[in-house]
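With one protein chain removed, the remaining protein chains of the complex are shown where they sit.
Residue numbering begins at 1 within each chain, and the chains themselves are lettered A, B and C in the order written.
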Amino acid sequence: MSGTGIHEPRTLIRMGVITPRRKAIFFAVMAGLGALAPFAVYPVFLMNVLCMALFASAFNLLLGYTGLLSFGHAAFLGSAGYVTGHALKVWGWPTEAGILLGTLVATVLGLVIGGLAIRRSGIYFAMITLGFAQMIYFVAVQLPFTGGEDGLQGIPRGKALGLFPLEGRYAMYYFVYVVFLLGFYVIYRTIHSPFGHVLRSIRENEPRALSLGYDVDRYKLVAFVISAGLAGLAGATKAVVLQFETLTDVHWHKSGEVVLMTLLGGMGTVMGPSAGALIVVAMENYLSGFGDWVTVIIGCVFVVGVLAFRRGFVGEAARLLKSFPI
Amino acid sequence: MGDDFILITEGLRKEYMGFVAVNGVDLQVRRGSIHALIGPNGAGKTTVFNLLTRFQAPTAGRIVYKGRDITRERPADVARQGMVRSFQISAVFPNLTVRENVRVALQRKLGTSFHFWKSDASLRVLHERAEELLAAVDLEAYQDTVAVELPYGRKRALEIATTLALEPELMLLDEPTQGMGHEDVGRVVELIRRVSAGRTILMVEHNLSVVANLSHRITVLARGSVLAEGPYAEVSKDPAVLEAYIGAPE
Amino acid sequence: MKRLATLALSALLLLPAAGRAADKVSDGVVKIGVLTDMTGFYSDLSGPGSVLAVRMAVDDFGGKVLGKPVQVIGADHQNKADIASATARKWFDEEKVDAIVDLPNSGTGFAVVPVATEKKRVTILSTTATTAFTGEKCTPYNIHYTYNNWMLANGTGREVVKQGGDTWFFITADYVFGKSLESDTSDVVKASGGKVLGFARHPQNSSDFSSYLLQAQASGAKVIGMANAGGDTINTIKQAKEFGITPKQTLAGLLVFISDVHSLGLDIAKGMYLTTSFYWDTDDQTRAWSKKFQAHPDNKKKAMPTMTQAGLYSATMHYLKAIQAVGADDADAVIAKMKATPVNDFFSRGGVIGPDGLHRHESFLVQVKSPAESKGPWDYYKILKRIPAAEAFPSVEAQKCPLVKK
Partner (left out) sequence: MQALFGQLLVGLINGSFYALLSLGLSIIFGLVNVVNFAHGALYMTGAFFAWIGLSSLGIGYWPALLLSPLAVGVLGVVVERTMLRRLYQLDNLYGLLLTFGLTLIIEGLFHHQYGNSGNSFPVPEALQGGSNLGFMYLPKYRAWVVLVSLLVCFASWFVIERTKLGAYLRAGTENPRLLQAFGVNVPLMMTLTFGFGVALAGFAGVMAAPIYQVSPSMGSSLIIVVFAVVVIGGMGSIFGSIVTGVGLGLVEGLTKYLYPPAAATVVFAIMAVVLLLRPAGLFGREK
């Protein structure tokens, strides 16, 4: 998605609005807020937000930093959730091992689907990922261990490190918080790595990157696999939090939702997807009283976002900061 | 003949669903020369470029680069062997800074391009070389400018600097002066001349004065086939070439 | 602990239900959460109508119990177990909801009931079919009120075989509800002397049933049993007619609501057998309540109540009366009272909630009228047989609820 108004706050860096120190302070404040949040806000809601924020951030690695619109990311979220749920519930695995297994399965799935999908780019890529995700959906409907339409219910949370039971209100939250921070760090590291720079060049101008000798497809595939794996981590953790896994997580609406979160928060920004996840999950939670209007409202948000607001909240904020230097 | 010619094509052909875009093109590009590919619109010049750099697969024919058949190789591999192209539309990375543009090209040789776990601070070692290259194209003052904000002619210069970063043996320039003002054209021509030292350049160009000024040899394409080949003075008098140009004005 | 609770309970029962008892209403309000499908598959047969039925019950009760207000909140679970479970948790944790009712779709039921059990709050299932909720999955805080698969299978299956429909083919929704309905009905058919020739499974919310119907046709069965619900049933019926399968083969709707018949039209639905626990035009009492429901300003579509909506009204009344009688909204005591008191209203004449939580009441085998027989809108059913509670629902022993054993 080159030249589409992706705004990176590099001008802010140049202008001295963002300095390494301020950045460190910002992240520290955010991390602190995250650690204190469950005392102020309903923890299950927060955990949901964290999982979706990780999911959206992983997705953004593709859309925002590689320029690939995957319209089937729910496949990774959901498959990991199912596998983790099954491992914990039926095989009685420790929590961490179950989550790792789910993540691993999503990664392998990412390798397969990604390997096929990156043969086409742009809009075809989007449609192909959507198609494969739909295939995963149908498989999930039919495989016996997923519980089909009824879902996989009653997943035990188990104990963190085999010691701390995760049943309580706060233990689970901090477990999820740690997972989120780890996942988020991996994404942050990837974005700001030599590899991340190549990805960005691919996003900006794919033929040019190719002509510079970069085997573009391989970079895309690695990015896709990382993204799928982290989406899987989010899904696996979510299954443990909510103690069930259902078809919702593999449905294409979910894939659309993560696009919305990323778009709304600001694609190609580090914090954007998390902000978007917060907004979307909050909307779904607190507007649920409006019944079917929620779908309409989300649709309108989508349309307005695409037409007038392509930088997303974080992107627009960065732009405002730029126009009004502090 | 092998050593004299860095690039040879034999019977290069490309069809799309029954439409023949390139029809049996034989090209021979002499090492160290500036070779121009000209022809009216739709003559298949860009398609030839795409075939040479393997962005498209030829329907038939062979491409030999440095004595090696590269007809079946992948585009990135071709680039790594020193054949690097530029594009018809200025090909920079618009939202990266000027320095980052060049750095991306330099970065490959570090061998850390897949290292997603490493900090990008490890790329700082490249800045010195990047600055040298930018200085070579008079862009040292623009290092921190985001490429999209550069004026058009400067973008071309940036593109050339990026290409040079790969230390190519054969540069393929696709209409390097297209859409430029008079002053910019002069600067780019100078630049091309400067960087051609020790390299081979194959370019597609519409501006015939640029072609006359720069190139040692010319190949004229029309309707996918080679119409004439030789030095500019010779080719420009060829009646078939004149007809092709007059028959299909730009 | 348990003994203590029982002691406290009996003490409470002896107290007059006034004055001090008001303190026993937790948080000073009785909150009923209607968790239902407001927009999807089941929204016409439960959805806003369910919320309305509960509100009507609260209004008719006087809006207050033990001097404290009764509040009704509704939410859309969109048929998704995850949303259902998340909403239930939020309601219990944050909104102090005392009881969650309705829960269309067994999946959402399976998601919510354990949460309620963990939090010791009441659930009353109305639009949920799977028999296991009062069987191996029964919990002390759950009541299954309106119908279940066993009732549907027996009511329709047995009667259809008796009328000569002794070879069956099933078209089944491919999830727990459908499969368990299919197996329950198969058992009934076989027990009644019939034969099952095969089945075809389809995903929920399919649009094209022609290929399944062709399989049913090829089987040569006399009866095609539709072990599915909502839009799936409607589509099956329509397409069966289109492919000339009906009237050569008979359709048996295993879970058909009056809203489905309304949406199909009598011309297509006529002649079909089905079992229901409520029909508005049964007697004066049902007519009176249903017309009130239909005329209610919040009933935008002016639809007659389905059995689940009528059941919810009855269940809510029963719940509030139990709170009144106990003098507190404590779940253990209220559930015990509800189980101890027979239900007697337009919906349930002498119905009893068993120790397993299943409400056993009379149900009806009906046949859909032809357009000629119908006197007007919503005049859809001929009641063929009133099935007494003992015959309509499985016995407590048959349910194998672990709670009941000792």
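Criterion: a residue touches a chain if its C-beta (ideal position, glycine included) is under 8 Å from a C-beta of that chain, and two chains touch if they have at least 3 such contacts.
Quantities reported herein were computed from a predicted structural model and do not represent experimental measurements.
Checked against the full complex, the candidates C:Ser259, C:Gln367 or C:Gln399 give a single residue touching the omitted chain, namely C:Ser259.
Touching the chain that is not shown, out of A:Gly32, A:Gly122 or A:Pro165: A:Gly122 (per the contact rule at the top). Across the entire complex, the residue among C:Gly135, C:Gly157, C:Gly230 or C:Gly357 in touch with the chain not shown is C:Gly230. Checked against the hidden chain, the listed residues A:Gln134, A:Gln153, A:Thr248 or A:Ser274 yield one contact partner: A:Gln134.
Checked against the full complex, the candidates C:Gln163, C:Ser211, C:Asn344 or C:Ser370 give a single residue touching the omitted chain, namely C:Ser211.
Hidden from this view is one chain, which touches subunit C at 39-45, 47, 200-201, 203, 205, 207-208, 210-211, 214-215, 217-218, 230-231, 234-235, 238-239, 242-245, 259-260, 263-265, 267-268, 301. Summarising the interface, subunit A meets the missing chain with residues 1-5, 69, 71, 116-117, 119-120, 122-124, 126-128, 130-132, 134-135, 138-139, 141-142, 252, 256, 259, 263, 291-296, 298-303, 305-307, 310.
Definition applied: only the chains that are shown with their structure count from here on.
Ranked by how close its mean Cα position lies to the mean of all protein Cα atoms, the top chain is A. By C-beta contact pairs, the most connected chain pair is A-B.
Per-chain Cα centroids separate subunit B from subunit C by 73 Å. Averaged C-alpha coordinates put the centre of subunit A at 39 Å from the centre of subunit C.
Chain contacts: subunit B has no residue touching two or more partner chains. Across the assembly, subunit C contributes no residue in contact with two or more other chains.
Residues 42, 44-45, 48, 138, 141-142, 147-151, 153-154, 242-244, 246, 248-249, 284-285, 288-289, 291-292, 294-295 of subunit A are the ones that touch subunit C when the two sit in their complex. The part of subunit C that touches subunit A in the complex is made up of residues 38-39, 48, 73-76, 80-83, 85-87, 89-90, 93-94, 106-107, 110-111, 114, 173-177, 203-204.
Considering their complex, residues 2-3, 6, 8, 10-11, 14, 189-190, 192-198, 200-201, 204-205, 207-216, 218-219, 222, 226 of subunit A touch subunit B.
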